[in-house]
Each structure stands twice: as structure tokens, then as C-alpha cells.
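The complex appears here minus one protein chain, its other protein chains still in place.
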Amino acid sequence: MTSPRIPLRIANQKAYVWNVEDIANLRSNHRICGLFTGTLPHLSQQNVFLGVPMVLLPEEVVLLVENDAVVLVDDPKAHIQPSLDQLKHWASEDKQSALLQITQAASASKDAPPLSEEAARKRKEREAKKAAKARQAASNDIMAPEQEEPPPSSQLDGLYTVLIPATTSSHEWYNDSACGYTTLAEAKAAGIWSYPSDLHERAKCGVFRGLWEQGMYIGIGIKFGGDYLVYPGDPLRYHAHFSASVLMSPTAQLTPMEIVAHGRLGTVTKKAHLLCGWDDAKKEVSYLTIEWAGFG
Amino acid sequence: MQRHPSYKVLQPVVTKYPRAAGCLFQTYNDIVYGQSRFFRPDDYETEALSAQGWTDVQVLELEGLSRAAISGKKPKMDATLYVVPCSLAETLSFGWLQDAFTQLSDPPEIFLAITSDDASIVYYKLSRGIVKPQL
Amino acid sequence: MDDSLEQPDAKPPVVNVNTDAHEEGGDDSDDDGDVVLDWTKLVTARPVIPRRGEKEFEPQPGGGSGLQVHVLDRARNAMFDAIRATRTISSKVVSYTMWHPQISRAHVVLARGTHYNTLGHSVPRPIQTDDGIQKTQKRLELLPEEALYLIERGSAFCWKETDLDVTEVDGAEPVLGAPMSVHQAYTEMIGSQDLTLERYQVYAYLKRLGYVVTRTTPPNPEYPIPPPFDLSPLNKKIMPIWDRIRAFCPSWITRLFVGQFDWWRPLRLSKWSFSGRNYSTMFDGLRFLRSGHSIPLLVPKTAPAIGLPTRSSPYHIFFNVHKPATSYRKTSPCPPDYQIVVVNARTTPMPSLRELTELFDVSPELPPPLPRQRRPGKATFQPGPVAPPPSWTKRLQDWLRNKPPKYVPPPRKPHPFMVMKSGKKTVIVAVVDAGNIGFFRFGQGAFEEMPLV
């Protein structure tokens, strides 16, 4: 059974995934973790937890394309200008939703116990202060304050929630049917994806695939002295067993100091180091595991 | 080096592979004198008498790598260990390391001894394939 | 006895936090990729960021035991739920912006919130009034990274400029163009006005920590930039009298007295010299090699040989960064606290010496680092009520009672090792590997100015 291909949105030679179901599918069914890079809307003051978009490593993209799991979408092309009708349709739905919110809020506040006079006054003051502050902030340091331009005052009186949509794929004016590519050659010809373009990148793709085919999960390893971190299971639950570095050919130079450094860092971080040797002629990876000998 | 007691044992390989003489000499001495005590290279029947003494120390020529390796056993261990010396100043490759395994008839692991001109030596264990670390 | 840390399995000692010497040793725990991210803790409004140590070693054969699979599913679902969170904002506080792709700017149509204290700049643009008259008017515009950041964090709604006549479209708010999603903003804004994904990732990373981040090179003439740095050396050393005389004399005269430097006998330990009979002068005599960044880096006279690529350096300072606490004035910014170069780790190696030198050349010399604050309990300064200066009579009384004057501790000098580590000038490079960001700082070392003997 072939499941439908997951669309990867390609822009500026980077692959993004915006849809959470697609992200879940990639992780659970393809062992592809990518990297969250977007600000989480309500946790926007920290860098530990991030959210959509998920950006994929180029090696992940290549693996997924070769496994016939994804389609590469030329994302700028898929974004088309909406027609006036589409826009009107969208706007009226938007307005309906706002109106609904306002009526719901009104009926809810009727049920709620009325605010005491004092509380209502305080609240009003607070809101006025806030508004003044915001106005000042906005006009601060600007020669020509925005007020001169007629501000687009809200047509609706009352509070409602504005939604800033995460992804466009639900819009009527997004059409990826004519700009999806299912092979690397097609995507390259279309000018949206060029990885891998040389021996080094081919080696990285080959090694990535090699590790992935062993059933591993793979993350970025630059901070652990390699190209990848290699996990025995989902990184959410398991520590990496290895850091891995790619050697692009059997004759690529390797200094003894690199073995010392990898071995030493591995000992410290409780991981072994994998040297992954790519043979481009045979399209094969071989591995050597480095650990400190424990003597000397 | 010629006046050193180890020279007697190493002379054939040292003269054959002069470029690798330094690292081989240093590694051999470390294994024979540094790692184990009361153990003389010309006295093979003397059992290892201390916790770390190596036994059955042998010098094995690795023609393809223009050097020799050293094999031996650590006490209370049946496995023969293979030590391949190299100098810090050399440049190796993945293929070089694989050749070391092949030329030693594919032991599961080899120990790379890396020597520096200040007489320091470090050992790192290389295993073929993906060998997960111990918990 | 030797460095006890030289064995790979050595455990570094617990650092004494009071020493100045080690400021960042060992602790890389904050952002290193192999930390536990327990998304299940995110459900509360104030998430507790759990520390490491709650992962397991490996799954049971066959993808995990029943319990392992259960726990993993729970962790994954918590993560998927968290990233599903929508960007919603009250209609009273949302800002409206309008993206103009041709000029790579977003015009702030309605500014709300304090973000605009530090974001955006004012640009005069031609407008057409209702009477059909052309005039210019200043308006607040955002660079692509600023616009994208506000959209992404759910603070601004963005329209995209369109050629449709949208005046008739009836929405909750006046519709000014096509509504943009975060997705579309990523696709369109990155790649415009020199904004790469890597640069945006670094920008957003710093913004999330509260920094003020602006461009170093103005993208348009109206973009306000701080005054240039004073690039002169900090402490011009007063030359000792001997050196001044020597500098004044032609070299052949000094040679007459001091003698030609004998490269076969660099340290002249002759019987007849009367001074220099201690280690200090001996070491001084050994310092005859050319060292330090003041020596010009020579460029070969000949043109680079054919076949050698002449690549243009990716090492340009891109962002000016102000600490969150700076009282930042947008129209006349003060000099930044940090300047940052952003590179893609996959395509760019670390800077060469030449590239570093070029970056140092445009960076200001920094004063030596302040000594570390002592830990609370020892010498914390309490900003309590300041006592009025003692009266004249009080001072006389104290004197008569033979009280020593109040001890004022001398200002703490920075540890020389701290000074050596930070160097005279600093260049910060943000290194991005597919979204994984690391920051390195390179210090212009000056060990030659601080001999130990």
C-alpha cells in the first residue's frame, strides 16, 4: 500500500513542513525529526521549545524523496494571488467569526455577575493607560506619527480574536498541483533543489541513509564533534549512542589528532564516535567505532 | 635508539621501515616497559607478574602500511590485542585504518597507538562496524 | 605529577565560583541538542523546563516494550499538541502591516504594542492623496526579519500588497490586500534584502531573548545607525624614556652601543655585561620574535596565481545587538553591545586569519573585563538608604576616639588570565547548521603584552 506523499514546501533551497499531521507522520512513520525553528506563539521568550515550521536537513529531504515518501513543492509558485471573489469570501467568513465571538462574549458577560462600579472604573483607567502607552510607543521616534494617516479603525465594536494563520495550504489561493516534483532530478531541473551537488554532499546523503537504514534516528551533531548524533530510538526518549562524522572517500585525509579528539569527547559525553567512510564508486558506507582504549 | 635494549627486537622492522621507526619504538617500549613491569622482551617465558603485564608480545609486519604492529595479551584475558602505532604528525585515511584490520586478519578491534615527539602516547580502540557504547 | 585532567575519563573538579579564572568551563547544557525536551510539561501556562537525565538508554528490541511505546506516544503527542497552538491575538492589541515585495519592506499600517520602540524605521514614501496630488509622507517600515518576527510570534497581521481593488471587500477589519500566513511570510520574506534563513534564525533567537537586533549596514539611507566606533587603541602606552631616546636615534647609532643582534647567539650572556643578571631580564632578552596583531599581515606582491579561487569572504558583520536593558533610542541608536557575523556551517569554514584581521580592524578595542562579582554573602552591595556624610563634629569625635577611617576596598582588578582570554577586540560569529545555532567569540589575543615573568 502506498500512502500519499507528504508535501515539503521548498523555498530558497530549504525544505519546510508546516502541517502538524505531516510532522507527526514524518516522525512516527519515517523516523525523520527535522528541526523546529519557529517561535511558539505563546512561549515567545525562550529558545528551548520551538515550533513550526520544521526545517529538514538536506540529507533528510534526499532520503525521503528517494523513498518516494514526499513531493517537493515549489512554494513561491504555489502561492498565487487570490481573486477578488476569493478574497471577499475569506473576508466575510472572517467577519462572521468575529461577530460570533462578540455575541457569544456579550451573552456570557450577561450571565456573569456585573462588575462593581469601582472595578469597572479601574478597568477603564487601566485600558486607557494601556492604549495611551501603545500609542506613544508606536509614535515614539517617528517624525511623522501614524495618526496623520487615517487609522483603519475597527469596523466591529467589541473584542474578538484575530487569527494569524500558520500555513497557507488551507487557503483557496494556494495551488501546488502544478509545481510538485517527485524526483531529485526534476526538482533540480526546476531550479528549486540542488542537494547533493558534489562528492561531499553525496557522501553525507549516503552516510545518512546508511545510518537510517540501521533503524537509527539522526540529529545534528555539530556540537558533539561530528556531523550527526545517532540515536537508538526517538530522541524524545533516548540518549544518542554515537556522534558520527562523514569521510567522503576511503582516501580522504584523517589526522590522528581527530581520532584523539573524537575519542576523548566521546568518553566525556558517554557516546562512542562513528567514523563513516563513504565509497562513492560502490555507493557503500563502512563504519569504524572509536572509543578510548582505557589504558595509556 | 640503537643503544636501547628494545632495538635488538625491533631492528629488522625498524631498518625496513625507517619512517615508522619512531612510533613503533615508542609504542613497543610503552607496552613492554611502561605498561608492564618486570618484563623483559628477551624473556618470553616469564609470566606477567603484575596487574597490567602484557604477555606474548609479538611484532607483526604490516607491509601495506609500511610499519609493524604489536600484539599481546593483557593478563587474565584470553584475547590477543593488536596495537597499530602511528605518529601524530602522519596523515591517515579511512582506507588506511581499514587496511590495518585487513592486514591483521580482521580482529574485531584494534588499538591505535598515537605517539608524539615529546614521548607521549595515547591509545584509542577502533572497532569494525557500529558498536554501541556500554551503558 | 602532571595535569590530572589529561586522562579522557578524568572528572573535572567542581569549580569554585568565586574564582575569576573559569567563566564558562564545562557547562554546555543549555542548548546542546542532546538535552531532554519534555513537552508533556508544556501543558501548563508557565512551562517548567526540565533538566537532563530522564531519558532511557535504548528501546527494547522490536521498537520498544509496551511501556516504552506508551511513554513515547505520550511524549510525542504532547509535542504535537504544543506545536499545534494557533496564533491568536485580541483585536484590541493586534498590529497590521502590509508587505510590499518590490521594496522588501512591510509598512506598519496600525502599530500597537511596545515592539515598535525598537523595530522599524521611518522612511519618506510618495503617496497619492485623495485629491490626486503626489506628496511624500514618512511612514513606519519593517525590514523582512522584523516583519516576519512579528507575524511569527503572533503580534502582527500582515496583508500582502495586491493590484485588486479591495476597497469593496467587507471584513472584520478593513481589508488592504491578501492575508498572509506565517508560512507565506517565510517563503517570501526570507531571501529578500540579504535575509538568509540562517540570519533570520539568529535574529529570532536573539529577539526571543529580549535583545535589540538591527542591521550593521544600513539597507537604505534613512536607516538609523549608531555613530562609528572609536577605533584608536585604548591605552596608548607612555613610552619609557629609554625607548623614546632609542626611537629618536637612527638604528645605526643604537647598534653602535647595543651591538648587532647575533642570530647565532641571541641571548648575550657575556661576562662583561653588568645588568641582566636575573631571570626577569633574561626572559626579556628572549622576546625578540615578531609577535602580536600590530604586525601587518603581508599580502604577496604578485597577483594570486591563476586557478586559485578568489572567493569573496562571507565574513561581514551583519547584526548590531544591544542588550535588553539598554535604553535604546531608535532614531539615534547608541553603539551596540555586540556585533555578530552569521554564517552557514555547512558551506563556510571558520574565518581565516585574514578574515579575522579584517573583522578586528573594524571592531573597537574593549576595556578589560570587569572582575567577577563576588557571590552574595561576601561583598554584596546593598543599595539601601545612603547615610548622609558624617558631620564635622562626628569626624572630630571619631578622630579623638582614635577610630580608623572607614576602609574603602580598592577596586578589584581583573585577573590577568581573564584579560588574556577575552583579548583586546572580540568578533562574534553565529554558526548555523541547519537551524542549530552556536555562537563563538574570537578574541584578539595580546599575550605578548602580558609576560608572566
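So that you can tell them apart, the chains are marked A, B and C in the order they are listed, and the count of residues begins at 1 in each.
We adopt the following convention: a contact is a pair of C-beta atoms (placed from the backbone, for glycine too) under 8 Å apart; a residue touches a chain by one contact, two chains touch by 3 or more.
Rule of thumb we're sticking to: contacts and distances are computed from a predicted model.
When the listed names "Ammonium transporter", "tRNA-splicing endonuclease subunit Sen2", "ATP synthase protein 8" or "Mitochondrial import inner membrane translocase subunit" are checked against UniProt, the chain not shown comes out as "tRNA-splicing endonuclease subunit Sen2". Every shown chain touched by the omitted chain in the complete complex is listed here: A, B, C. Remark: the omitted chain is touched by one listed residue; of C:329, C:412 or C:441 this is C:441. Considering the complete assembly, subunit B touches the hidden chain via residues 1-6, 14, 18-19, 21-22, 25-26, 29-30, 33-34, 37-38, 49-52, 88-91, 114, 116-120, 122, 134-135. Seen across the whole complex, the unshown chain contacts subunit A at 47, 221-227, 245, 255, 257-258, 260-262, 264-265, 268, 294. With the whole complex as reference, residues 1-12, 15, 21-22, 24-26, 28, 30-31, 53-57, 65-67, 70-71, 74, 205-206, 209-211, 263-267, 269, 274-279, 282-283, 286-293, 295, 297-302, 304-305, 308, 323-325, 338, 345, 348-354, 356, 417, 420-423, 428, 431, 433, 438-445, 447-448, 450-453 of subunit C touch the missing chain.
As a working rule, only the chains that are shown with their structure count from here on.
Seen from the C-alpha centroid of subunit A, the farthest chain centroid is that of B. The distance from the centre of subunit A to the centre of subunit C, each centre being the mean of the chain's C-alpha atoms, comes to 24 Å. Multi-chain contact residues of subunit C (touching two or more other chains) are listed as 57-58.
The set of subunit A residues touching two or more other chains comprises 232, 241, 263, 292, 294.
Subunit C makes touch with subunit A in their complex at residues 8-9, 28, 31-34, 37, 39, 42, 47, 49, 55-59, 63-64, 68, 71-72, 75-76, 79-80, 82-94, 96, 108-117, 122, 137-140, 149, 151-154, 156-158, 162-166, 168-176, 178-184, 186-188, 190-191, 196-197, 201, 204-205, 208-210, 329-331, 345, 431, 433-436, 438. If you check the complex, the residues on subunit B that touch subunit A are 30, 35, 52, 86-88, 90-98, 111-114, 121-133.
Those residues of subunit A that touch subunit B in the complex are listed here as 214, 232, 241-242, 247, 249-257, 259-260, 263, 266, 270-272, 274-275, 277, 286-296.
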